[in-house]
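A protein chain is absent from this complex, but the other protein chains hold their places.
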Amino acid sequence: MAEADADIIVRLDGVEKHFGAVHALDGVDFAVRAGECVGLVGHNGAGKSTLMHVLAGTLAPDKGGIAIGGAAQSGYTVTLAQALGIRCVFQELSLCPNLTVAENARINHASLKGIGWRRRAGDLILAKLDEIFPGHGIGPADVVRDLPIGKRQMVEVARAFTVTIDPLRLVILDEPTSSLDAQTAGQLLAFVRRVVADGASCILISHLLGEVLENSNRIVVMRDGKVIAADKAAAFDRDKLVTAMGAAGKPVRVATERTAERDSTTPIRIRARPERQADGAELVAHEGEIVGLAGLSGHGQTELLLAIFNGAARRTDRIEVTASVALVAGDRQADGIFSLWSIGENIGIRSIAQLRKGMLISPASEDEFAASWQKKINIRTPDIRNNILSLSGGNQQKALFARALGSDARIVLMDDPMRGVDIGTKREVYELIRQEARGGRTFLWYTTETDELEHCDHVYVFRNGRIVADLRRDELTEEKVIQSSFQATG
Amino acid sequence: MLAGMTPRRLLRALLPALSLTLILIGIAWLNPRAISYFGFTLMLNLAIPIALATIAQMFVITGNDLDLSIGTFVGFVGCVTATWLRDEPLFGTLVLVGAIGVYAALGALIHLRNLPSIVVTLGMSFVWQGLAILLLPKPGGKAPDWLLHLMGFKSPWVPFPIIAAIVIAVVAHIGLMRTSYGAVLRGAGGNPVAISRAGWSLLKTKVAMFALAGLFGVLSGMALIGITTSADANIGNGYTLLSIAGVILGGGEFVGGRVSPIGAVIGALTLALAASPLLTFMHIPPDWQVGANGAILIIVLAARALISRREG
Partner (left out) sequence: MSVLRALIAKPWIWSFVGALAVWLAAIIFTGGSGAGGMLTAALSLAVFMVIVGIGQMFVITLGPGNVDLSLPANIGLASAVAMKVMDGNDSMVAVGLLAALAMGMAIGAANYLLIWALRIPPIIATLSASFIIQSIDISYGRGLQIKPPPGFADFTNVQILGVPILAILTVVFTIAAAIALQRTIYGRSVTAVGQNIRAAWLAGVPVGRIRFLTYMLSGTLGGLNGALLAGYFRGANVDIGNEYLLASIAVVVIGGTSVAGGKANVPGVWGAALFLVLLLTMLNTFGVSAGVRLLVTGLVIVGVITAAGGQKALR
């Protein structure tokens, strides 16, 4: 056991992390040895991101232990992680756009100072760029802002591998090839294999299953905050991974009483084509339909919803919307909640025009409106006039639903609104959505949870900003969704 | 550096120098005799204090803040220079150093309490103004002799203001753009989260920026009195807008940590010429000279917005 421990760069034991009711990490045991590349795969909400943040020191686990190089850590922080040799390349770039490539390298290495620092920083990053991406065409004096996103990604990755004082033991790469073209992606992965062969370690998170299969020594599959499968890479193939990530072959429960009565006279409410769609496929939604948008998060679903939201006001050649729209935000902090207002005010904002008596908003109407929705959607609060932040996350989300559903909009767009919401709340809202749809409202539902797609009449799967699959209710299975979400080859 | 330059980006980068050239051409056309050693010395006289104030403002803007008190601060420094610095040099120096300390403390306050710099500096502008009036209720005082000699220096061949401007530009450029900590300071404006994740203290960067602004503000006030020989509490009031305009003219942006020290100095020179000499030569009545400053800023920003928009 002892020699095996010394070999282990990082070990997580029984790590848990909760965000309110959500178990982002639900007791995870995870270890990486020296000289190995661990592939980490999983569908939305599996917990990969959270795991990465815990390893990098940006998030502290609620329970469980972290050991680096055999030494247990308490009070583990980013600075400590870096000193111990753990580097991270996150998906959101952490370069300063106004600085040059060399200057950005300097930012990460405090020892690069004094006379000639610029030359040394430039040489350092250039050498690493040459090593990883031969023929890259990036100069150390290039300003990051002026580089295309692919080159920025290259700089970010190269910088993570530069070494001055702190050692390089483990590099976590989160979707590192997402902005790279095929050739550069290949260069990066070849480099990773070399580095790993020389004794460093790497965690590779990617939705490109082929990439993971080809470049990892071991693969770990996560789902719902737990590790459900971990084995040598050779033990897996695409199908096995897909099966493991999904609900182990269980079919999507088809809710029985949902029938979309649709004939040739049902009006079309929305026609929308994503910006990057080359093949003319488009999203079509009829009145009374619940249309799902699926696929991995961040693959263009929100962009299309926002385009449709704007399209209600102004028609473009890509988007056609024939009725009023309301939107239920998923990121409620950024897009939904007015934190200084009461629950009632938050619910009523979309409908204030209807809550007037004469010129002024009538407090009585407002209270009545809010109270009726509190009952309808079951918001648990002693007083609708309390501040919105007094509600639990799930109930805040319900308030956002009430805002949209209580308005006069005939189309409701939902931007992954159930993220982090407890199952009880979800069930209550699903029923309401079905009810409203029967009443003639159209719903566009972007969700990262494949279970929710069972409520949809029709599902469009997105990948890389395009619609790649169009599944009717009767042909919908979780496996098909996952398959379309992940690319066949790296 | 020129590798990634599209024609539009090049235009943006050269905008400061182009504006200056245009103004010079305008002056040369209207009054050819102004283009001479004597002419430049006279016209660019006030360019030095304006340039110093502009650099001060530049440091603050680099950190995504704005200093609305630089004008009255320059006035205060001027009053101190014309009184204490002359009569009680040690005390005067202490006061000026203390003033820089106050600026540094403001930076710390703004960072720690997450305050909007507009409101804080607006309040401080009245503090400096009040202090200046207390010191010199009526215009008066006299600049120290050494300062008079310095600012009145007749350099051979090239007019002194131009030499001074070059020195200022070079020093600021080296300090902010070439040193290793300068990169950190600019990075703090560009992506503060990344800087702080890399282990740098954002408090220190904010304090450094404001302290530098204070330093250059002091230099600006001293230079101004060296030229005008006596002081008055309101003497620097126009420098707030001029300094902001200078930074923007020089290619700087309000957010993102993108500034250019050399551009800022060129911008200051342009404004010094446009603010008075050009307008006088164009026979624009003094009433309109105030407005012309505002108009120039708007025109420059409009030009930039147009270029950026087409650049996409």
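Things to note:
Labels A and B are assigned to the chains in the order they are written; within every chain, residues are numbered from 1.
Assume contacts are C-beta pairs under 8 Å (C-beta built on N, C-alpha and C of every residue); 3 or more make two chains touch, one makes a residue touch a chain.
Just so you know, these numbers come straight off a predicted model, no measurement behind them.
Across the entire complex, the residue among A:87, A:169, A:299 or A:403 in touch with the chain not shown is A:403. Contact with the chain not shown here comes from a single listed residue; of A:352, A:371 or A:432, that residue is A:352.
Screening B:14, B:97, B:118 or B:167 against the full complex identifies B:118 as the residue touching the chain left out.
Of the listed positions B:10, B:158 or B:305, the one in contact with the omitted chain in the full complex is B:305. Of the options B:24, B:43, B:100 or B:131, the residue whose C-beta touches the omitted chain is B:131. Residues 309, 326-327, 329, 333-341, 345, 349-350, 352-353, 356, 359-361, 363, 403, 407 are the ones on chain A that touch the missing chain.
Although one chain is not displayed, chain B still touches it through residues 66, 68, 109, 113-116, 118-120, 122-135, 137, 193, 241, 244, 248, 254, 285, 287-295, 297-298, 301-302, 305.
Basically, only the chains that are shown with their structure count from here on.
Spacing of chain A relative to chain B, judged by their CA centroids, is 45 angstrom.
The part of chain B that touches chain A in the complex is made up of residues 1, 3-4, 9, 178, 180-181, 183-184, 186-187, 189-191, 193-195, 197-200, 256-258. Per the touch definition, chain A reaches chain B in the complex via residues 58, 78-79, 82, 94-99, 103-104, 106-108, 110, 112-114, 117-118, 139, 141-143, 145-147.
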